[in-house]
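Note that this complex is displayed minus one protein chain, with the remaining chains in position.
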Amino acid sequence: MAEVTAAVVPAPSASGRVPGRAGGIGIVVEHHWRWYRRNWRATVVSSVLQPLLFLLAFGVGFGALVSGSGRVEVATGGVGYLVWLAPALLAMSAVQSAAFESTYPVLSGFKWQRVYHAMAAGPLSAAQIGLGHLTWIALKMFASGAVYVIVIAVFGGVTGPGVAVSLVAATFTGTAVAALVMAFAATVENEGSAFTGLFRFVVIPMTLFSGTFFPVDRLPAVVRPLAWVSPLWHGTELARSAALGRWQPLAAAGHVAFLLVLLVIGAVLVARQFRRRLTP
Amino acid sequence: MSAPSAVPDVPLAPRLLPAGSYAGRARMLLLRSATASRRTWLAFVSGFFEPIFYLLAMGQGLGSLVGELPGPGGASLSYAAFIAPGLLAASAMNGAVFDSTYNVFFKLRYARLYDAMLATPLGPIDIALGEIGWALLRGGLYATGFLSVMAAFGLIASPWALLALPAALVVAFAFGAIGMAATSFMRSWQDFDLVTLAVLPMFLFATTFYPLSVYPRWLQLVVECLPLYHAVELMRALTTGAVHLGLLSHLGYFAVMIAVGVVLASRRLDALLLK
């Protein structure tokens, strides 16, 4: 064997740095934004068109069926069905897209595309990766909600500037739901029936029984307590009182407190589950 | 090793089809699906509850805003009795479309399950029949469950409602066949937005939740062209007992859908799998 003569060069110095707590979350958000810029068309159907169809079917179509009967005015407290329904649909579509965005995409991050693992190989912490994704979902919900508000206005469902508060309330509700669902999705190894069960047994009943389409008091008394634990009911109450200008300070404080507790629990669980899964 | 006695006896009728595309063993796919669904029983069972949640919420809650509606025979109907047949039709559509699009696409492109099956004596027609057959079996179970719930709530006005079960199977077959044909053209998951775009408007606008009279005339004509509209009309006539010969036209609509769907799906599967 010949002699080995290695050339002497200076050792390379690494340029990587550890980001701060919020900075890391910002980096994760930026990652999702870059992906979204190329693929935003894929989400137009679910985030804008789907709520629009619900608005047309129930606000306009069903609204025409029931208008003038006197029954609706009793239920809505005097406003038209479309005006009464619109802010609730804003909350409902936020919760629906929150549930969707924090199930399959999260499992994909761990399992199929493994984006989270790629991020975790760098200096980002597991909690930053999870909470960054949650922040991104919240921002996106807010943006598509804003588009939806314009659509509602076009159909005559907006009566005043209070709808801006409805948008914030809807996004807040959606984020609380997204956090809880994301923490659950982080424990799922195999989609199997977990997500189908979640959608059919939790998300769909929640959208049907949370006072979106009709007041909760129209349900049998035994079922009504279900609405009280439903985050969507609290969000719907907030969004609706903001849009219609019917504030009841104590009730509103209660709704906000309930959603805030869910959001904090969700965020803590997200950080914990992401840590467990990414740093075993 | 000696040759096993596994050479299939190809039945006579399928000789009309391309050689080697049918081994007469589509039932083995039913066995496979039944075995697989034991593992995902929650998803399987949940399909039964979805239309029932809708019936309870909308029938009771929205019904309180509506009161009575005129039914197909002219007699007035409670809102729950009005939407129940609509939900039955919609759930037949949803189940069949889900099975024949998402599930088939996954098995075709990702799990490459059909490639594995084609390494056995099974052919593309066994696969198409087996998958549609499973969708029908499942749809039939859900429809039976839903009809029982309707009966328990007193939402069935006529013994003709018994025919709603076979009618649900016809509807599911038609949507399943078209869905499978459509799936064979899909390139990525993003194309499934188009499925949502076809199914959701039908669910919302094809007279499931309110009568056709709500729309202006031109929109009524559009809605009357939708397949789910025919399914809802058929179911509503059967569960309310307003049966007449004109209902056969709805069946004719589905017969055409089935014929087009099956021919297109088996041709496309042949071309995709045996290239």
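Order of writing sets the labels: A and B. Residues in every chain begin at 1.
Here, contacts are C-beta pairs under 8 Å (C-beta built on N, C-alpha and C of every residue); 3 or more make two chains touch, one makes a residue touch a chain.
Simple rule for what comes next: contacts and distances are computed from a predicted model.
*Asks:* Between "PDGLE domain-containing protein", "Assimilatory nitrite reductase (NAD(P)H) small subunit", "Pyridoxamine 5'-phosphate oxidase putative domain-containing protein" or "ABC transporter", choose the name on the UniProt record of the chain that's been left out.
*Replies:* When "PDGLE domain-containing protein", "Assimilatory nitrite reductase (NAD(P)H) small subunit", "Pyridoxamine 5'-phosphate oxidase putative domain-containing protein" or "ABC transporter" are compared with UniProt, the left-out chain turns out to be "ABC transporter".
*Asks:* Which listed residue, B:69, B:113 or B:212, touches the chain dropped from view?
*Replies:* Result: among the candidates, B:113 touches the missing chain.
*Asks:* Taking the full complex into account, find the residue in B:123, B:179, B:201 or B:261 that is in contact with the omitted chain.
*Replies:* The one listed residue touching the chain not shown is B:123.
*Asks:* Which chain B residues touch the hidden chain?
*Replies:* Its contact residues with the unshown chain are 1-4, 6-8, 10, 19-20, 23, 25, 28, 31-32, 35-36, 39-40, 111-113, 115-123, 273-275.
Here, only the chains that are shown with their structure count from here on.
*Asks:* So the centre of each chain is just the mean of its C-alpha atoms; given that, what is the distance between chain A and chain B in Å?
*Replies:* That pair's centroid distance is 31 Å.
*Asks:* Quick check: in the complex, which residue numbers of chain B touch chain A?
*Replies:* Touch list, chain B to chain A: 39-44, 46-47, 49-50, 53-54, 56-58, 60-62, 64-67, 190, 193, 196-197, 200-201, 204-205, 209-211, 214-215.
*Asks:* Any idea which chain A residues touch chain B in the complex?
*Replies:* 41-42, 44-46, 49-50, 53-54, 56-58, 61-62, 64-66, 69, 71-72, 75, 81, 192-194, 196-197, 200-201, 204-205, 208-209, 213-215, 218-220
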